[in-house]
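Note that one protein chain is taken out, while the other chains of the complex remain in position.
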Amino acid sequence: MTETHPVTATVNGREETFEVEGLESLMDVLRDKLHLSGTKEGCREGECGACTVLLDGKPVNSCGYIARAAEGREIETIEGLNDALSMRIKTAIVEAGGIQCGYCTPGIVVMLSGLLRRHAAPDERLIRQALSGNICRCTGYAQIVDAVLGVVQGKAAAE
Amino acid sequence: MSADMDFLSLTSLAEALEKLRSYGADAVLVAGGTAARYQLVSGMVKAKVALHIERIDGAAGFSGNGTARLGALTTLRDIAEDADILSRFRAVAMAAGKCGGWQTQSIATAGGNVCTAAPTADLLPPLLVQDAEIELQSRARGGRTLGLGEFLLDAFKTARAPDEMATAFLLPAQPARSADTYVRIQRRGAMERPIIAVALRLAMDEGLKNVSEVRIAVSGAGALPFRATEAEALMAGNAPGKEAIRAAADAILARSSFRTDPRASASYRKAVLPRAFAHAVSICSDAIAANGA
Partner (left out) sequence: MSHIGSSAIRSDAWSKVNGETVYAYDYKEAGMLYGVLLRSPYAAGKLLRCDLAKARAMPGVRAAIGAADMPPTLAGWSIRDTPLFARDRVRYVGEPIAAIAADSLAEARAAATAIELEIEPGTPLIDPEAAARPDAPLLHPDWKDYVPTAGSDFPRNGNIAAECSADPGGVDAIFDAAPLVVEDLFTTQRQYQAYMEPKSAVAIYRAGRYIIHSGHQFPFNLRDRAAQFLGVATTDVRVIGHAIGGGFGGKLDYSVEPHAAALSKAASGRPVKIANSRVEDLATANCRESTIVKMRSAVDGDGNILARDVEAYMDNGAYTGEMSYMASFPFHCGAINYRVGKFRAIGKLVYTNTPPTGAMRGVSGPAMYAALENHMDHIAAKLGADRREYRLRHLVGDGDTLPNGQVLANTKLLRRGFDEIEKIVPWRGAAKDRVPYKGRGLAAAIWLVNPLPGALSMKLEEDGTLSVITAATDNGTGALAAGVPQIIAETLGIRPEQVRISDPDTDVAAWDSGSQGGRTTQTIGLAAIEGANQLRAKILETAGQLLQVDAGTLTIDDGKIRIEGETKSRMALSEVAMAATFGGASIQGTGGAALPAVPFNPGCANGLLFPFFASPTYHVHYAEVEVSPVSGNIDVTRYVVAQDVGRVINSACVEGQIQGAVAQSIGMTLYESMRFADNGRLIENNLQFYRLPLAVDIPKVEYVTMELDNIEGPFGAKGSGEAPILLPPAVIASAVADAIGKPICKIPVTPEDVLEALDGDGF
């Protein structure tokens, strides 16, 4: 058997300890060891963004991130994104019809949560730039972008 | 893959330098790991221990009037969005924002981008045109600085000693009446490595007529990005008109070599480089004119 090492990190607000091999990716740990399969495997090359999670609040591709480097860090996956901002994003995407096969959707929601935490009112150009690392093959992105613009405008109207 | 490799997460520079002193060439430095993990998994880089330096305190950030200091652990996304960098070293911010997606930029660092010395590393051309220096520290010998051109030896090869760590980049202030830019030729709007990239820093004389100094760095036209010094010399003192641009472009081409890969053909790279260069000159000229006006 390959040697494993214990790693302790906060995952979706809960401290978790898991055994990790060598350079094992954070994605494999989340999917196979913590059974958080909402983090999707799309390419393992860092090209598609389906595995995006928030690491200390920043969006990263978990497929390329060394799980052992997550020691002591805070990880948020789609399963844990239930804050008010994330819920607004999810609701907007659902209502805009920005979901088809849905395989890219969790990664997109995570990315957008990261974006809107950093930039409260991104314009369409910034939204599209931020989403460039998340490939959606079904929607052509339009209804997703519309949904985010709706969230931004809704927030502006509420404030 | 090195399944039995040790992995040490470090929190201070002193600790990192101490570990580097003891492991030397057996160690690999890992910050965000966006390049390092791939290199280790694929066997491109072999190491007995990975030193995880992502969380070292005080090695990130941009500061300083006059000569500026860019911490080696500053992430590309932070560089891309830093208003100070954008206004003072525009090409550096532009390049950082074009390297991979946000998921990569969130954790990839300036130090990692430069020290990996990949042929298409985005920060190299804009730092080269600023005559940036890299600051290296070791436990045994303390700190030293090295011009970036001297630091880069070949693709994936640098002058970093096995016990050294890059801690910062030093960027001298830009002259008056100057502008810099980064023109990156790529197929899609993002998520591409550059097919050809040109970083340019143009400074004009007082009448805004002639070039007082120009610095040109090119990637995609050789093993590593390079400064096109012959072209720079040709343009200095002349008006940046069509003839001067054409002569400079020819001088760039003369020391370029192009290859065909799945991204683009050598002939396309050759055709697009002069156009990218000319475009960079016009962007900088326009910016200087706009500022002067």
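Going by the order they are written in, the chains are A and B; count residues from 1 in each one.
FYI, contacts are C-beta pairs under 8 Å (C-beta built on N, C-alpha and C of every residue); 3 or more make two chains touch, one makes a residue touch a chain.
This is a predicted model, so every value here is computed, not measured.
Remark: the omitted chain is touched by one listed residue; of B:M165, B:I185 or B:M235 this is B:I185.
If you put the hidden chain back, the residue from B:M5, B:A47 or B:A264 that touches it is B:A264. On the side of subunit B, touch with the chain left out of the figure occurs at residues 183, 185, 187-193, 249, 262-265, 267-268, 271-272, 274-276, 278-279. Residues 2, 31, 36-45, 47-48, 50, 77-79, 90, 93-106, 109, 127-129, 131-132, 134-146 of subunit A touch the missing chain (whole complex, contact as defined above).
Quick note on the criterion: only the chains that are shown with their structure count from here on.
With centres taken as mean Cα positions, subunit B sits 29 Å from subunit A. Within the complex formed with subunit A, the subunit B residues making contact are 1-5, 7, 9, 30, 32-34, 37-38, 40-41, 50, 52, 54, 77, 97, 100-104, 106-107, 189-191. Of all residues in subunit A, only 2-3, 5, 21-23, 25, 46-47, 49, 52, 55, 58-61, 64-66, 68-69, 71-72, 111, 114-115, 129-130, 132-134 touch subunit B in the complex they form.
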